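Heads up, one of the protein chains got dropped from this complex, but the rest are sitting where they should.
Order of writing sets the labels: A, B and C. Residues in every chain begin at 1.
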Amino acid sequence: MADLHKFANPNRFVRIARAVLPWSNIVTALLLISGLYLALFNSPADYQHGQSVRIMYVHVPSAWMSMSIYSFLFVASLVALIWRHPLAHLAARAAAPIGAGFTLVTLVTGSLWGKPGWGTWWVWDARLTSVLVLFFLYLGHIALTHAHDNPERGAKAAAILAIVGFVNVPIIKYSVDWWNTLHQGASVIRADGPSIDGSMLTPLLLMSLAFTTYFVSVLLIRIQSEINARKIQALQLSQAAG
Amino acid sequence: MTNQTTRNGTFAPMLALLGRDLRLSLASGGDSAMVVVFFVLAAILFPFGVGPESAVLTRIGSGVIWVTALLAVLLSVERLFLADYEDGSLELLALTPLPMEFLVLAKVAAHWLTTGLPLLVATPILGLLYHLPPAAFGPMILALMLGTPTLSLVGAIGSALTLGSRRGGVLLSLLVLPLYVPVLIFGTAVVDAAISGSGETAKTPIMILAALLLASLALAPWATAAAVRQALE
Amino acid sequence: MSGFEGRDLTCIRGGRLVFEGVNFAASPGQALLLRGPNGVGKSSLLRLMVGFLVPAAGTINWDGTPISSDRDAHGARSVYIGHLDALKLSLTGAQNLSFWARINGHGKDHVLAALERFGILHLADIPAQLMSAGQRKRLNLARLIAVPSPLWLMDEPVTSLDAEGSELIEDIMAVHLDAGGIVIAATHQDLLGNRATELRLTPVIGSEYGDLA
Partner (left out) sequence: MEALITYLEMDGYAVYIWPSYGIVALVLIGLAVWSVAGLRATKRQLDLLQPAVEARRRARHAASTGDGEKIAEESSQ
């Protein structure tokens, strides 16, 4: 490239991404297969929750993912704003939909797990409610990135929101817990998971690792398409400038 | 010809901005009156939905008052920077010797005086409509006094972030409402504690509301100033 | 080196390279006119000078120190005249101007002098709503005097001004230069004759990739 800009050389990133992607796909597949095998076939039913404990093997890992991706969003936004690194903006923009996806999965599987336990589809359990609020933080971030005509503006605004949001997550968590204990109706038993013994821990960890490598794979794909989209925009702009 | 800006403290410029904003909002036919009317009207709708039984109304009273107050602040905070952004004043405000963070504080103060304060004045009326016991009026006013500035501060972040965006209003509420959850929880808790019994239990939520206010006094100006700066790029 | 200078400036907006390797220098008493066809980045360069935009590369210095080190000090020493008039329509001419004076830490003593200098003293108590576009432009330009600052940064200062207004603003600029001030304007008109040096921006060829080459 004649006048490649040295500030953010995405080609180096694209080369790395292309190298890493096949491996992370393979690892994800292996982890998923082994995880699912253990989760669905080779682990005992829980004495208290019965077979429905198998939902936990997807519910808990996706909850962990929804929170860790939001932290990823926070770190990417910090890097983007402090060091003005355009790739970090794209990483945040690529990660947000994945995080929202995992949060949605957490909510749906949480409700499906709650139904046999308490007989209702939705329980205002402290953790589930916090995840519900987190879901709207994700939607806010995604909406803000696309709300401005100039994608650069949207990225910066969303980065600031991610930082403000991240600072608020513990506050929201604390206030929802406080609110939950305050209104602790007799009927709602605490939704803590079953005591996790060895045979259940391994599928849980395998599934969590599988989800993490899945996140890495999809993130690398999405960042590459964000880079292409920005190149297309730059091409069109220079075409417009004649 | 050096620039003789005597940096006579940060308050004169802040007061100048505060004074201008107050004069503007009074001149433009008191948009604070509209905010109060929305507040009372929205709160009046609930009895049509849930029925007039006073036991029910008392039970949901503080929650309804807080949610409608929160929505009233949200609706009015959208225009906080919009007018200045559209007529080019925001650029010039960023060029004053005073850091943007202080100007944001002045604007939020002006916003609170024109919306938060009128809401406080209108709250007793709703208290009567919802048959809240007299013991609840004091804590309700105190909770709103601590809560509404926080709502204005956090709302300012949202309004700066949505400057120049296409769907301002709806986007603003999507960004800001999740951040309002803690203020709503502890705000209503103050009144519930006052209604249900010993005033003692009301102390904790009041302290937390005050903590939330101090935290947003620290975080919001930085975030809003950063959002305004990137909106001016 | 006292004065205002920029070295090897590169500006990227919206992923597109606007210009690169641009240098400028203006010492006290000098005027600099930014020339070039539309879309070449005159306004972007001006916004770099004001500090709204941060250059992707290169630095802008005032008396040797980068302006990014103390944005508020740079804000205090400069006056920016943009495309928009930055006036509140419900406030009168004097109220608008004295607001800008007080918020920049000045008293109101220059306000009436500024209105008079721009020939709009009679608009002191008239709400900006009732003023014509030319009068509003003069009220906006009156900030140059109401908020005394050494560095004047102007984007198309003479648009919507009649001939008499353009002459007036040229005289005021000349007085400012004589007093050791600096004037930088992005404009198509010829201003200040030989007292102004020109910086011609040319469209950047073949640089279709911005920060994400």
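In this text, a contact is a pair of C-beta atoms (placed from the backbone, for glycine too) under 8 Å apart; a residue touches a chain by one contact, two chains touch by 3 or more.
Here the structure is a predicted model, which is why all the values come from computation and not from measurement.
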(request) Taking the full complex into account, find the residue in A:N42, A:T120, A:S199 or A:S225 that is in contact with the omitted chain. (result) A:S225
(request) Give the residue, chosen from A:V20, A:A45 or A:I82, that touches the chain omitted from the document. (result) A:A45
(request) Check the options A:V108, A:L139, A:L182 or A:L205 and report the residue that touches the missing chain. (result) A:V108
(request) Considering the whole complex rather than only what is displayed, give the residues of subunit A touching the chain that is not shown. (result) 1-3, 36, 40, 45, 50-52, 54-55, 58-59, 62, 97-98, 101-102, 104-105, 108-109, 112-113, 115-116, 214, 217-218, 221-222, 224-225, 228-229, 231-232, 235-236, 238-239
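The definition used in the following text is that only the chains that are shown with their structure count from here on.
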(request) With centres defined as the mean of C-alpha atoms, identify the chain lying farthest from subunit C. (result) A
(request) Averaged over CA atoms, how far is the centre of subunit A from the centre of subunit B? Could you give it in whole Å? (result) 31
(request) Report, in whole Å, the distance between the mean C-alpha point of subunit B and the mean C-alpha point of subunit C. (result) 36
(message) Going by the contact rule already set, what residues in subunit A reach two or more other chains?
(response) none
(message) Multi-chain contacts only, two chains or more: what residues does subunit B have there?
(response) 233
(request) Using the touch rule from the top, collect the residues of subunit B that touch subunit C in their complex. (result) 1-8, 12-13, 16-17, 20, 23-24, 27-28, 87-89, 91-99, 229, 232-233
(request) Spell out the residues on subunit B that touch subunit A in their complex, using ranges where they run on. (result) 157, 161-162, 164-167, 171, 174-175, 177-179, 181-182, 185-186, 189, 192, 208, 212, 215, 219, 223, 226-227, 230-231, 233
(message) With touch defined as at the start, can you tell me which subunit C residues reach subunit A in the complex?
(response) 12-17, 20, 39, 54, 56-57, 203, 206-213
